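Let's turn to chain A:
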Amino acid sequence: MSTVFIALQTNEDTRPIIEAIVADNPHARLNEQPAMVKIDAEGKLVVRRSSIEELLGRDFDLQELHINLISLSGNIDESDDELTLSWNA
Partner candidate 1 sequence: MDMQASKKKLGLKERYQVMTRGLDWTPSYQKMEDIYPYVAYEGIKIHDWDKWEDPFRLTMDAYWKYQAEKERKLYAIIDAYAQNNGHLGVTDARYINTVKLFISGISPLEYVAHRGFTHVGRQFPGAGPRVACLMQSLDEIRHAQTQVHSISNYNKYYNGVHDFHHAHDRIWFLSVPKSFFDDAITAGPFEFMVAIGFSFEYVLTNLLFVPFVSGAAYNGDMGTMTFGFSAQSDEARHMTLGLEVIKFILEQDPDNLPIVQRWIDKWTWRGYRVLTLVAMMMDYMLPKRTMSWKEAWEVYFEENGGALFKDLARYGITMPKCAEQIALEKDHLSHQAWSTFYNYGAATNFHTWMPDEDEMAWLTAKYPESFDKHYRPRYEYWREQAAKGNRFYNKTLPMLCQTCQIPLVFTEPGDPTKICYREVDFKDEKYHFCSDHCKAIFEHEPEKYVQAWMPVHQIYQGNCFPEGTDPTVEGFDPLAAVLKYYHLEHGRDNLDFEGSEDQKNFDEWRGMATKNV
Partner candidate 2 sequence: MHIDLRTVTIKPLRHTFDNIARRIGADKPASRYQEGTLDMQQTANFHYRPTWDPAHDIYDASRTALKMADWYAFKDPRQFYYGAYTLARARQQDTAEANFDFVEGRGLAATLTQALGDTVLKLLVPLRHVAWGSNMNNASICAYGYGTAFTQPCIYQAMDQLGIAQYLTRVGLLLGDVDTLDEGKRAWMEDDAWQGLRRYVEDSFVLKDPFELFVAQNVALDGLLYPLVYETIIDDVLSSRGGTPVAMLTQFMTDWFGETRKWVDATMKTAAAESAGNKALLEQWTTHWRDRAAAALLPVGAIALGDNADSVLNDVVQQFDARLAKAGIAN
């Protein structure tokens, strides 16, 4: 199975986002680098709006991710509630 990843800048904005992603994707691995964190996961990774909102205590639009996004891999599916990265193979 292939690995997908999402890389985010590490700062105050992304701390709860990273926490939510890790909680929602128990199979994901956190790879911390200077000023950035790369989250690798086998096959599929889901970013869930509701989980981020719970940690943030406010409404969150998944498109806010763009502000701190560094890179990603995999096919993307984006809805109001979830952003999914996956490989078909």
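Quick note on selection: all candidates are chains of the complex that A comes from, given by their letters.
Please note the rule applied: a contact is a pair of C-beta atoms (placed from the backbone, for glycine too) under 8 Å apart; a residue touches a chain by one contact, two chains touch by 3 or more; residues count from 1.
The structure presented is a predicted model; accordingly, all values stated were derived computationally and were not measured.
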{"item": "Touching candidate for chain A, same complex, options 1 or 2", "value": "1"}
{"item": "Touch list for chain A against partner candidate 1, complex", "value": "2-5, 7, 9, 33-36, 61, 63-64, 66-76, 78-80, 87-89"}
